[in-house]
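Omission of a single protein chain aside, the complex is shown with its protein chains in their original locations.
After this line comes chain A, so read on.
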Amino acid sequence: MNYNVDEKGYYGEFGGAYIPEMLYPNVEELRQQYLQITAEESFQKEFRQLLKDYVGRPTPLYFAKRLSEKYNTKIYLKREDLCHTGAHKVNNTIGQILLAKRLGKTRIIAETGAGQHGVATATVCALMGLECIVYMGEIDIQRQSPNVARMKMLGAKVIPATSGSKTLKDATNEAIRDWINNLIDTYYIIGSVVGPHPYPDMVARFQSVISEEVKKQLLEKEKRENPDYVVACVGGGSNAAGIYYHYLNNPKVGIIAVEAAGKGIDSGESAATSVLGKMGIIHGSKTLLMQTPDGQITEPYSISAGLDYPGVGPMHAHLYTSGRGKFISITDDDAMKAGMELSQLEGIIPAIESSHALAIFEELKFKKDDIIVLNLSGRGDKDLNTYINYFKL
């Protein structure tokens, strides 16, 4: 089976472009041009150069010795937390802003939940001198004030989304509405592998640099390109798409996706979309999403603001239903414990999103000589307040 997108924009039965006609010309323009533009030599040269000199790539593949000893297996961490701005998000915003420039767009919009994608977008807009508008749920603005300040310092305008539940899904709705009202000059940088085709594929391609590097780095360290497992947390799923990408069609590499169980799958406060979701349409994509029996989209919960999205990218919905990916959900408590453990065993304070992925070693037993590459998608600075409150530090 092929786990990449097909020519109609679907991953199995998931994906497509369920958009209002108003957006059709822009999404169609992108669909027709994204492959061609991103394959151009001048694009690739500029993209690679910025990833190297500005983002700080390649990020290290670090053998976590003490963590490996504790769990009696071989754990490598892909250090996306060391990217400029503190997470993998910037790989995608660099790619999309170069694309936006080549499409002649002058105004950039984005949605953000925790603020990481907003910061990464504001950063590349400052870099390129383009106007930047970030939509952020009113409630998230209160929860994530340091990131709001960072975006403002970078010159972005942060507009509160006051509709619906006032969080990430509503910020995304507002960004889409802005795009409908400003089609000619505006480019919408989506932050995850979600939204209408071609966004999920495009974002996955920009993030695929992660697994491209893993292959080379693992060859150096272990004399093999393929680990036994790749592991990542999944909200919308962009860091996961990046670390799975070059292994999707290699059945010898196991794929493990970690979702946020929040206060527990059955607690009513969870973001474990694969377990709790049903097929539906969200933000222009047919995928698994959390909804009422009547088809109204519901509000997810996780202690990690980056994982509480009510849907999941169509690639991941396909990985789940086809059985190619093993999906695990981790509670707030177990994630927080794993975040503390990594801090004290390896001297790395992870983002709470990544802490969810780290928590699987308490859940799954691996063989001693298994090689596991876990995507450490972001650093924990932004989550310090949550850690402080949780552990009474």
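For this structure, a couple of remarks:
The working rule: a residue touches a chain if its C-beta (ideal position, glycine included) is under 8 Å from a C-beta of that chain, and two chains touch if they have at least 3 such contacts; residues count from 1.
Basically, contacts and distances are computed from a predicted model.
A single chain of the complex does not appear, and UniProt lists its protein name as "Tryptophan synthase alpha chain", one of "Tryptophan synthase alpha chain", "Electron transfer flavoprotein small subunit", "3-isopropylmalate dehydratase large subunit" or "Dihydroorotase". If you put the hidden chain back, the residue from A:5, A:218, A:240 or A:282 that touches it is A:282. In the complete assembly, the contact with the undisplayed chain comes from A:291, out of A:96, A:238, A:273 or A:291.
Within the full complex, the residue among A:5, A:19 or A:97 touching the omitted chain is A:19.
Those residues of chain A that touch the chain absent from the view are 16-22, 24-25, 163-164, 169-170, 173, 176-177, 180-181, 183, 278-284, 291, 293-298.
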